[in-house]
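The other protein chains are all here in position, but one chain of the complex has been omitted.
Entry: subunit A
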């Protein structure tokens, strides 16, 4: 008999067997109803469903595919695609370059797309200030819930509170830096004009 102090990992079998079926069925609603892998919808991984609802071999092609960006790993623009926010402006040019130059296998593809995202965001912020609906970092961040939904009490004792301290910096930092740059630039301009 092996010393019972030696953990299961060092001997042949688990020293503590699992609870019996009867015990588990009494305690857990539905225990074991999918015990047979055949009852599991994703077993096996690949199946040929009898019906998917498709009544085509290849779908009709949606119009408007000409010029739409696509992964170079695709043979063509897929027959159906989203049209939510077409490429536009500088961010659009950046994103188009990422799609046309790099495959999905290249980090450059994704990092350039992220750069396009930031250019898009800053362009949208700037344009919003010339509109009747300027961006409002207070309402758009939902930060008032820090008061209404217990910001302090909710985080008490939580380890993630440490990195959440960085969130205001990430959100407000570029705005503060932008505002500072605008003030400095305006001052320089005024001084230059004064002579």
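Assume contacts are C-beta pairs under 8 Å (C-beta built on N, C-alpha and C of every residue); 3 or more make two chains touch, one makes a residue touch a chain; residues count from 1.
Just so it is clear, contacts and distances are computed from a predicted model.
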Which one, "Spermidine putrescine ABC transporter permease", "ATP-binding cassette domain-containing protein", "Glutathione-dependent formaldehyde dehydrogenase" or "Cytochrome bc1 complex cytochrome c subunit", is the UniProt name for the chain you do not see? "Glutathione-dependent formaldehyde dehydrogenase"
When the complex is taken as a whole, what residues of subunit A touch the one chain not shown? 7-10, 14-19, 24, 27-35, 37, 39-43, 45-49, 52-60, 62-65, 68-71, 73-74, 77-85, 91, 95, 99, 104, 107, 110-111, 113-114, 116-118, 120-125, 128, 133, 135-137, 139-146, 148-151, 154-155, 157-160, 162-164, 166-167, 170-171
